[in-house]
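All protein chains but one are shown in place.
Each chain carries a letter (A, B, C and D) given by its place in the written order, and its residues are counted from 1.
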Amino acid sequence: MSEQQAEVTTDYEPRIVAFLCKWCSSAGSDLAGVSRIQYPSNATPITVPCSGSVSPMYILSALKKGADGVLVSGCHIGDCHYIEGNYLARRKIHLVKELLGFVGVEQDRFRMSWVSAAEGAKYSQVIKDFVEDLRPLGPQTKLKADRS
Amino acid sequence: MSDNIYLPELARIAHIKEEIGGERAIKTFRVEPVEGDTFKHECGQCAMLSVFGRGEMMISIASSPLIKEYKQFSIMRVGRVSATFHELEVGDVIGIRGPYGNSFPLDDWKGKNLVFIGGGVGLAPIWPLITTALAQRADFKNITVFYGARSPRDLMYRAELERMRGDANIQLSVDKAEDGWKEFCGFVPANVLDKKPSPDNTIAITCGPPIMIKFVIENLSKLGFKDEQIYTTIENKMKCGLGKCGRCNVGKDYVCTKGPVYSWAQLKELPEEY
Amino acid sequence: MQKILEKIQLDAWIAALGEWEILAPAMEDGIWGYHPLDGAVRLDHSNTTQPPKGLSFPQREVFFSFEQIKGEPPRLTQKMPAATRRAVFGVRPCDGAGAVRMDKVFSDHVADPYYQNRRKNLAYVGLACNKPQGSNCFCLSVGGSPVATEGMDVLMTDLGDRYFVTAVTETGKALMSAAAKVFTAPTAADKKLVEKTHADAVAQPQRAVNDVDAAPAKLKASFDSPLWEELARACIGCGVCTFLCPTCHCFDINDESTGSSPIKGNRVRTWDNCQFPDFTMHTSGHNPRESLGARLRQRVSHKFQYFPENFGMPQCTGCGRCISECSVGIDIINTVNKVTGHVG
Amino acid sequence: MINIQDMRDTARDLLAKNEVRAVIGYRRGSSGMNAEPVVITDAAQADELVWDPTCFHNLALYLVEDRKFLAHTRAKPGLPIAIVAKGCDARAIVVLMQEHYFKREEVYIIGMSCEGTGVLDERKLASQGIQASNAAFDGDDYVFTTAQGEKRIAAREVMADRCLECRIPYPREHNVVLGEDKTGRVLAEPFAALKRFEERDAAERWIYWERQFDRCIRCFACRSVCPMCFCDECVVDSISFPVTAQTTAEEKANRVRWIERSAVRSENITYHMTRAMHLAGRCVDCNECERVCPVNIPLRLLNNKMEREAREQFGYEPGASIGAPALVASFLDNDPEKFIR
Partner (left out) sequence: MTKKRTGVFVCHCGNNIAATVDVKKVAEVMGTEEGVAYSQDYVYMCSDPGQNAVIQSIKDNNLDSVVISCCSPNLHEKTFRDNAKRAGLNSFTCEIANIREQCAWVHKDKERATEKAIKISRSAVRRAGRDQALEPIAVPVTRKVLVIGGGIAGIQAALDIANAGLQVILVEKQATIGGHMLQLSETFPTLDCSQCILSPKMVDVSRHPNITLLTYSEVKEVSGSVGNFRVNILKKPTYVDPELCKICDDCANVCPVVVPNEFDLGLTARRAIHIPFAQAIPASYTLDESACLGLNPIRCGKCKDVCEVGAINYDMRPQTLIEDVGAIVVATGYDLYGQEHMNELGGGQIDDVLDGLQFERLCSASGATKGHVLRPSDRTVPKDVVFIQCVGSRDPANHCAYCSKICCMYTAKHASLYKHHVPDGRAYVFYIDIRSGGKGYEEFVQRIMEDDEAIYLRGRVSKLYRKGGKVRVLGTDTLTGQNVEIDADMVVLALAMEPSKGTEEIAKTLKIGRDKDGFLAEAHPKLKPVESVTAGIFLAGCAQGPKDIPETVAQAGAAASKVIGLLSQPTLSHAPTVARVRNSHCTGCEMCVSACPYNAISLENGKALVNEVLCEGCGSCSATCLRAAIEVKNATPLQIHEMIEACLA
C-alpha cells in the first residue's frame, strides 16, 4: 500500500534513525556542523561506540518503531578506532540488508556508510542522498508496529 | 466499578513507606481511589495492581477491611512491574482491580486462640487478619505473632509490631543475629517449636516462603495441630485473577478464585503444583 | 426446524444473509481455514487446521488503551470488539463442542465481556462429518459425535446433492428464516436418509480414548506416575497442540506501549499455553511445572480430569489436531490410555 | 542400503557395554506412519529403534534438551550420550560444538548416511493422495503400506526438497557410520526454490511475505524444534526466561522487549527476521522449522537466503568444522562492501 500513500502524502518527510560511531561518523557530522554544511534535518543521530556495536536488533527495532530509513555509519575499513569493529559490522549489516530486501522491504530504506572524522561534507551528502532516495518510497509501513 | 472485569480503577498513591532496603527491597504503599469509593475486601484477598505501560501484578491487600479510606500493599521489588512500583512517588496514579480470591474465615474463629506465623514479605497477606483481629480484640483469646526475617534490617512493619506488644504476644526472630538482638535467633519454624504454642482451641495461620511454610506445618503437626487447624495461602503466577487465564491452576482449582487461602487439610487434597 | 437445501441453493441462502458477515472454509497456502467468504461456498473441506475459536477468542484482544501525560492521571479507553454478526459455515461437530467448552470457561465465575461480545454475535453453521476427517479423529470416545449439534446454531448434513439442515438454536432458526424460500420441507425419505447417514457416520471406525468417565479418578491416582516424563520425552514444549486446540483458552495479559512521554499503549490479551516453559514460572524462578512431563500432565489432566471435575464433561472434543499437528508424535489418546491403563 | 539391524546392534552394544548412558533414536509412533524420537537407556529397548523415510526429525535437539536437563538437575553427565544422526543432524551437532554447547567426547554419533534417498516430505506425499500407515526405504524408492496395499514411489518424487538439494548427505562427523557415502549425489540444483523466488520483484516478494507473516500464530514450534535455538531466553521475548538465584530484580525488570507477544505482522516479521539473522551461518537446513509450522510458513526460504549469502559472499559453510569461528563473529579483509557508501 505504501506506493499509493507516497502519491498522496506530498509533504511527507522521511524519518531516519542514524547510528553513528563515536570516533569517526559522529565526529564527521560534527565537522559538517563546524563547516556549516547544510543538510536536511530528517535524520536523528544516535551515537554508539562503534559501528560494530550496532546489533541487527537495533535496525529492526527502528523500523518497527516507524523509522522510514535507518543509517549505520562507521569509520572506513582499516580506520576503526576499535581496530576491527567495522569489519564485523560490514558482514552483519550485509546480512540484514539482504534479508530485508529479500522479504520485499525496499533496500533503499537501509543504508550503511563509512564517514571519517574529516568527512563532514560526505556526511551531509550521505544524509541528503538518503532523504532523496527515501522520498519516493513514502512512509515505511511494512515493519511498523500498529499500536492501536 | 465498570462491568468490564479487566478494566482497572484508578488509584492514587497516598503514602509510601520503605520497609526494607537492599536487593529485595520492600515498600508499603497506601492507595486511595481517584474518584469515589473503592471495592470492599476481606482478609486474605488480593488485588491486581498495574502501572500502565509496564503491566499488572497480583498483590495481597495488606490493610484491614475495617479501613475504608485506603488500601495498603507491601510490595517486594522482584521484577518488571514490582520494580516499577518501587520507582513511583506519592501522587502517582496506578490501576487496581479486585478484590480477588477467597478469604480467611475469621468470623468462624471467634473465641479461639490465634497463632500467626509469617516470614519475610509473607507477613503482608496475614497482616489485615492480625490487625482486624486486634481491632476486635475481645472476640479472640490469645493472639500470638511469630515473625522472622533474615536479619533485623529485613523485618517489615517493625514499629507496628512493637506497638502491638501489649495486645498480642509478639515473637520475632532473625536468621542471623546482630549486636543488640535480644530475641530468638534462628529460622521461624524453629522459633515456633521453641515457644510451643498450644494447639488447644487454636488456629494457626502461616504465610511466607514455600520452604518456611513446609517446615512450619511440619512443626505445628509435631506440636499436635490438626490439618484443619492450620491455614496458609499459596501464590501461583496469576494474570487475570478471574479463573480464566489458566496460570494459577492447581488441580481443578484456579487459585485466584478458590484460593489463595487454604487449610492444610484442603491443600493436601490438591496436587503439589504450587 | 428441519429443512432441505439443494446444494445449488447454498449461495442463495448466503446471499440472503445480508446483515451477516460470512466466514467459510477456504484453502490458503495449503491449509484449510475459515476466511471471509470470497465467491461461492464449497463445503468440501476436511477439518480446518485451526478451529474457529479465534473468532471468539482471538490471538490478540485489546482490552483498553491508555495514555499517560506526565503529571496527569492516566486516561483509559475501553476497546470493545465491534458488534458485527458473523456466521461461520462448515464448522465440524468437534469444534461445535469446543465452543461449548469455551463458553463455560468464559462465563463461569464472572463473564468475560470481550469473549461474550464476540460470541453473542457469532453463529455456527455446522457440517456433520459423514466420515472421520482424519486418521486421528476420536470424538465418539469423548462424548461427542460426528453428527452432534452441540454448540451449533445450525447443523447441515451432506446428502449428496442436498443438505439436510437442522436449526439448533433460535439464532439458527433466524438464519434459516432469512431465506425461507430456498429451503424445502424434508420428505420422509430425506429423514430416513439423514438418519442412515448419521448412523453410518457414527459407525465409522475411529481411534478412541478408553473409558473417559473413569479417567478423572484414574488420572488423579496417576499423578505421580513416572510415565508422564517418559511420554513427554520427545515433546519440544511448543505451543502447537494447545494453540490449535478448540478448547484451550489460557492467555497472557501484557502492556504494549511506548516508553517515551506521553506513555501510550494498549493492555492486550494474547494466547498463551501451558506447554511453554515459563507459563507458570514465578518471578523468583520457582516453577511449579518445570518439567515437560509435568506440563504434559497438566494438559492431559486438565482435559480429562480437572475440567470434568468442574464442568462434568471432558475438555477434549476429539478433533485430533494436537496429534496430527504435533511434530514429534505426542499422542493424547495414547497418553491417556497408557497412563490410565496402569491403574486398575 | 542400511540394515536396520546394524543400527540396533550398535545401540545395544553401546548400552550393554556401558559406553553411553542413553541412545537418542527413532521408534514407531503411536499414530499414523511417522517415526517419533525416543531416548532409550536400556539395551533391551534397542529393537524398538527404526530407520525409515519418516525419520525426518533432527535429533540434535534432544542433545540440547539433555544438556538443559542436566544443567537443571545439576547432574554430571558422566558417560557420553549416543545419537542417531543424518548428515544435516550431524552438522547441527557440529554447530552446537562450535558454540561449546557440549564437548565432542560427550556425544557419540551414530551416523546414518542418507545415501541420496533422504527423508520424506509428508506434504508431497499427501498431495499425491496417499495415506500410508508405514514407510520403508528400498533402494532408490520408498515403499508405503496403504489400505490398498504396498505402494512403491521413487524417493525423489516425494523426498524433502532439502534432501534433493543436499550436497553432503553424509554425517562427516561421527563415531560410527552406517551406509555408503554418496556425497556428490545432488538430485536437484541447490537453492532452486530460492532462485525461483528471487526472480520476483520486491513488491511481489513483499505481498507474498506479508501474507505468510500475517498467518503466523507464534506458537514458536519453529523455534522449539530448532537445535540451534538453544538459548534459555530468546531475545525476542520473555518466554522461558532463565531466572536463577543470581538473576537480579534489575535484570528481570530491565529485559528489552524487542517484540510483543501479539501475533501481528510487525511483531511476527521482527521475530522471523531476528530468527533468520540469528541462524545465519548456524542453520544447517534440516528444515525442521518449516516442517513443524502448523500454518505452512515457508521458513526454509529465509534460512536458505542466509545460507547462500554466507556461502557465496563470505565462503562460510555452517557446521563444517568444530573449530571454526561463527559467521558473524568473524570476517575477511575482503568481505563485500559494494553496498556501503
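Rule of thumb we're sticking to: a residue touches a chain if its C-beta (ideal position, glycine included) is under 8 Å from a C-beta of that chain, and two chains touch if they have at least 3 such contacts.
Because the structure is a prediction, the values reported are computed rather than measured.
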Of the chains you can see, which ones touch the chain that is left out? A, B, C, D
Just name the one of A:Ala67, A:Val103 or A:Leu137 that touches the chain not displayed here. A:Ala67
Decide which residue listed in D:Thr183, D:Thr247 or D:Asn296 touches the omitted chain of the complex. D:Thr247
Which residues does chain C use to touch the chain missing from this display? 69-71, 258-263
Residue-wise, where is chain A in contact with the chain that is not depicted? 13, 15, 17, 26-27, 29-34, 36-41, 44-50, 52-58, 61-62, 65-67, 78-85, 88-89, 92, 124
In the full complex, chain D touches the hidden chain through residues 99-101, 230-233, 235, 242-244, 246-247, 250-251, 254, 256, 258, 278, 325-326, 328-330
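In the analysis below, only the chains that are shown with their structure count from here on.
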Chain B-chain C separation of Cα centroids, rounded to whole Å: 39
Please report how many Å separate the Cα centroid of chain A from that of chain B, as a whole number. 53
From the C-alpha centre of chain A to that of chain C, how far is it in Å? 46
Send over the residues of chain D in touch with two or more other chains. 252, 260, 264
Can you list the residues of chain A that touch 2 or more other chains? none
In their shared complex, at which residues does chain C touch chain B? 63-64, 66, 68, 73-74, 76, 78, 105-106, 108-114, 223, 249-255, 257-259, 263, 265, 267, 269, 272, 274, 279-284, 286, 288-289, 294, 298, 302, 305-307, 309-310
List the residues on chain D that touch chain C in their complex, please. 29-32, 34-39, 57, 61-62, 65, 72, 123, 131, 211-212, 215, 217-221, 223-225, 238-241, 243-245, 247, 252, 260-264, 288, 291-292, 294-296
Counting only contacts in the complex, chain C reaches chain A at residues 65, 256-258, 264-266
